[in-house]
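Step one of this worksheet: look at the structure below.
Here the complex is missing one protein chain, while the rest keep their positions.
This part shows chain A:
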Amino acid sequence: MALRRFDLEAGGDTFAFKPETEEKIAFWRGKYPAEKQRSAVIPLLWLAQKDNDGWLSEPAMREVADRLEMPYIRVYEVATFYTMFRLQPVGKYHIQLCGTTPCQLRGAESLKEVCKKEIGNPMYVTDDGRLSWEEVECLGACVNAPMVQINDDYYEDLTEDSFQKIIGKLKNGVEAQAGPQVDRINSAPEGGTAILTDPALFDGSRNEVSRLPNLAEEKEADAPDVSPAGKPEESAPTNTKREVPEKSNTGETTLISNKEKEELVGERPETVEVTADGQDDLKRIKGIGPKNEDALNELGIATFKQIAAWTPENVDWVEDYMSFPGRIEREDWIGQAKTLAEGGETEFSKRVDAGDVPSSQDDED
């Protein structure tokens, strides 16, 4: 930012607002109470600048000061503080070239060269009075960098060539199309949209009846901490070789599996029809919480006997399905199930029966 001073010569002695501006002035002044009319100084300076071919002359500034009954020096301070007020004449098309980092990285420097070549030094007005330019700080369109503002419009995604073309048009008095200068709508991707292109996304066909887990008829919500014996590390997922998003690392695995059934390794275990009375409380097995129990029930696994009879292939399949490889073996579900199926008890099942393991209880409350 160079020193900013009024061009007193070019400003002449007089300035008058255009008749049609009066309405806008009244609008802005109307926003502030009578004793705070000074607050309208920036809008009024802006209107004066618009009525004065894009720059603020000294008489124009005085006119604003007189209207708002402000000392000239106070308005002068405002006018020199904000670079949006230009104190020297500008061309009919005044180019504000953004030179801040994002634009600079995307080639603003070369645009400056174009300006220098086509127009001249900053704030120099071409002989025909059409063009002038200056470098400004960020105009807030970094996503379309590099960009310039010409009068009230943004010209974005410029290259040396496209910028040169715009300047060429303006030089000849032809308006140039504002906005991005590449195949792009506003700041949408170049060449059109690349994501969310499937029409099915928008015709309703993807909609499924989804069940919210905490609806009233649902049996359970997300169980909180389920580290069965207070040893979280034991049940924590230890394997991340599968690209499955983990919802949490609380130890309770999720039901989510994007894998198609045929991709699962191993062999699906035998199933029975789950009925309320023929069902064992699988939660008595260490490692099976309410969620896993539900999942197993859905698979048609409801009794200790079934689990006790699993082959290694069955184990692989279940683990794969439930996305916790190695866990069944590690927690010895089959051993536990055998004991329980024979009517025996394990250390864990005793505690479950005594109600000491909250995560193994049906949370009906």
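The definition used in the following text is that a contact is a pair of C-beta atoms (placed from the backbone, for glycine too) under 8 Å apart; a residue touches a chain by one contact, two chains touch by 3 or more; residues count from 1.
Methods note: contacts and distances are computed from a predicted model.
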Checklist line | Chain excluded from display, named as in UniProt, from "NADH-quinone oxidoreductase", "Sulfur carrier protein ThiS", "ATP synthase subunit b" or "Iron complex transport system substrate-binding protein" | finding: "NADH-quinone oxidoreductase"
Notebook entry, point to check: Which one, A:3, A:26, A:194 or A:354, makes contact with the chain that was left out?
Noted result: A:3
Notebook entry, point to check: Considering the whole complex, which of A:26, A:73 or A:354 touches the chain not shown?
Noted result: A:73
Margin query: Touching the absent chain: which residues on chain A qualify?
Written below: 1-4, 6, 8, 58, 71-74, 76-77, 80-81
